[in-house]
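Note that one protein chain is taken out, while the other chains of the complex remain in position.
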Amino acid sequence: MSYFLEQVLNGLSYGLVLSLIAAGFAIVFTSTGVLNFAHGSIVLFGAYLVAVLHPTIGFWPALLVAMAGCALVGVAINALLVRHLADKNAGTAAILMLGVDIVLLTELTRRIGNKVLTLGAPWGASVVRFGDVSLPTGRVVAAGLTVVAFAALWYLFSRTDLGVGMRAAAADGPTASLMGIRLSRTAATGWALAGVLAAVAGVFLTSFPAPGVAPTVALSAFAAIPAWVLGGFDSVPGAVVGGLIIGLTSALVTGYESDLAGVVGTGFGEVAPYVVMIVVLLVRPSGLLGSKEAVRV
Amino acid sequence: MSELPRRIGGLVLVLVALALPLVLSDFWLQTGLFVMATAIGAVGLTLLVGVAGQLSLGHAAFAGIGAYVYTWSTGESTTTVSGAGLPPVVGLVLAAAVSALVGAAFSPVAGRLRGIYLGLATLGLVFIVRHLLVNLDQWTGGFTGRSVESFALGGFSFSNKDPDYLAVAGVEFEGLHRLWYLFLVLTLVGCWLAGNLRSGRTGRAWANVRDSETAAAAMGIGVARAKASVFVVSSAYAGVAGAMLALAYGRIAPDVFGLTASVDFLVMIVLGGLGSVGGAVVGALFVTALPLVLAEYSGSLPFLAAPGSGGLDPATTARMVYGLAIIAVLLFLRGGLAGAARRLRHRTSRTSPPSPAGPAPHDPISTDDVGRPAAVTPSRSKETTR
Partner (left out) sequence: MSPPLLSVEHLHVVYDGTISALSDVSLTVDEGQVVAVLGSNGAGKTSLLRAISRALDSYGGAVTGGSVRFDGVDLAGLDTAAVVRRGLVQVPEGRRIFRDLSVEDNLRAGGYTVRDAKARAEARDRVFDLFPILAERREQPGGLLSGGQQQMLAMGRALMASPRLLLLDEPSLGLAPLLVDQIGEIVTEINRQGTAVLLIEQNAVMGLRVADAASVLEVGRVTAAGTAAELSASDEVQERYLGVAVPVVTTDPVVVDEPEIPTAQPPQQLRVEGLTVRFGGIAALSDVSFTVEPGTVHALIGPNGAGKSTLVNVLGGAYRATEGTVHYGDEELTALSAHRVAGLGVARTFQNISLALEDTVEDNLLVGRHRLMRGGVVSGAWKTPRVRREEREHRETVAGIAELLGIGHLLRTPVHTLAYGDRKRVEMGRALAARPSLLLLDEPVAGMTHGESQDMAETIRQVRRDLGLSIVLVEHDMPFVMGLAEQVTVLDFGKKIAEGTPAEVQRDPEVVRAYLGASAA
């Protein structure tokens, strides 16, 4: 029983980290209509910055710098590339982001090389025990910070002018601009927010039990795509729900791998999220909490 | 019109391709094989993404299926892996057929989803197929893969076996040379078929589904059927490309057909210009040959560092270059290389204009006063999103 509980807690805390990344996908998508395939690289970039900077300035300041750095990268991608796209449709933008991803990931891979960088997180490899159940401290901190992050997002979107403006812009950009809302500004804010969330997620994706900062992190950030799709493309709460479901699914599938191997083979934990995603796309293309697309021609 | 010069140009290219094995070294021949194999895959993808507007990130999955079907059906059973031991030609046909079938099976998904939503679903396909390839190890050899039987037609082997010695114009024709011609035939036929499809009734239907599903249906085009047919065709191309890749590598493993390969296929068709068959081939040439060539000549290129040194090693440089190339093409070169070439041709032919007999200089109104200017219907959009 405690093994099961441990898997569940593991899955939920991992799911919260995924939901940070998924929320980044959702925010960028709603504010600029871009499927940000470079998001994984930005996550990696955040973790990389922390790994490089923590020996000199300490972990927490390094995290702050990483948040700012990732936000800046996002804003720059939007301002320098996305806005200048000649053919503005979601498909072309997605392919553009694949190009950006290749460049970013290649450069980061070159810098990291074959090494696995350490993060210098203060919680190291310690473990917290709740009765029989033990959980990496990093995951507990992650869960706490994620909850704080989402509370802040909720406040932003429902209580501040900027947030209401962003929602208006996402719902109907041209009309929102008739209200005096500058779409370039809401878009930049969206990219910056996604960057901040990516940096936080990057730290928790690479701290214990993960070995450290390595290029493969960008790929594991891909696992957040099913979480995003599952929750609904334009919904931040959806990203949380999706993240939790995907985290739980992959933790349980991995945790009970030996029992399942006869049916689905080994390593199914990596694939299960995508299977769930395709099923959800078929049954409910707008995701669990996403807004329905208009049916009028 | 410009038919004749194009035909002459094409003929010259074919002649050059025929003559190349006489002068090229093994490295270049090998590179050529990879280029032709990926070109076939890219041609299939450009029909799907460029012509019919169905974004797919799963092309490598279909190529993987083709590669493994070929390898399994032509391979002999051993203690670790099974094989059907069928003739290679049958294997090639099976590779295309099974990929096409999987494509057909996937097409209901395409019927429900559009644009990037479809792209995401196909992304899942890559991971699922890779998982199957790793786990079905009696057939696939698992994670480490399995080796590929060489191609043969009748008694004629496309390896160094039989007939032992074959020479043309004093150049000994080894396996690579023979494969080159096999691949060349496949590539030419593939491009020709794709070009015919694109310009004919089927291609017009696909393009209309891309531009507006509502308008397409109003013209009597069965949208679901058109989508299914383009998925089947492009998957068959991917299947053949996979089989060719298997032959070119001589040994295949699941990681060859991962997400990176899918993205590479997309990069090829975007660089070449979405919807252009010739562009897809040029894109394949660029994306496939660049890393190989850089690696081969890294010693004589002073700016390249040794792999793993943290500097600009060949693989890194190649990826960097085509990452930047794709950004540059999307930002500055509308319609990719094919689009640029088309504009160039237009510009040169402007001097002797086939000018349309004067459309009225005063154009009337464009807005429908409802949402957007009527004449600016989702112009040139390569796909529809919700």
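Each chain carries a letter (A and B) given by its place in the written order, and its residues are counted from 1.
The criterion applied here is as follows: contacts are C-beta pairs under 8 Å (C-beta built on N, C-alpha and C of every residue); 3 or more make two chains touch, one makes a residue touch a chain.
In this text, all values refer to a predicted model and were calculated from it rather than measured experimentally.
Touch with the chain omitted from the figure is made, among B:Thr187, B:Asn208 or B:Thr316, by B:Asn208.
Checked against the full complex, the candidates A:Gly46, A:Pro136, A:Gly165 or A:Gly202 give a single residue touching the omitted chain, namely A:Gly165.
For the chain missing from the display, the contacting residue among A:Leu49, A:Leu81, A:Ala94 or A:Ala176 is A:Ala176, taking the whole complex into account. Note that of B:Thr80, B:Gln138 or B:Asn196, the residue touching the chain absent from this view is B:Asn196. Looking at subunit B, the residues touching the absent chain are 193-194, 196-197, 200-205, 207-208, 211-212, 214-223, 229, 232-233, 354, 356-357, 359-360, 362-377, 379-380.
Mapped onto subunit A, the interface with the missing chain covers residues 161, 164-165, 167-168, 171-182, 291, 295-297.
In this section, only the chains that are shown with their structure count from here on.
Inter-chain centre distance (subunit A to subunit B, centres taken as mean C-alpha positions): 31 Å.
For subunit A in complex with subunit B, the touching residues are 35, 81, 84-87, 89-92, 94-96, 98-103, 106-107, 109-111, 113-114, 219, 222, 225-226, 229, 233, 264-268, 270-271, 274-275, 277-278, 281-282, 285, 293, 297. Interface residues of subunit B facing subunit A in the complex, by the touch rule stated above, are 49, 53, 55, 109, 112-113, 115-117, 119-121, 123-125, 127-128, 130-132, 134-136, 214, 259, 263, 266-267, 270, 308, 310-313, 316, 319-320, 322-327, 330-332, 334, 378, 380-383, 385-386.
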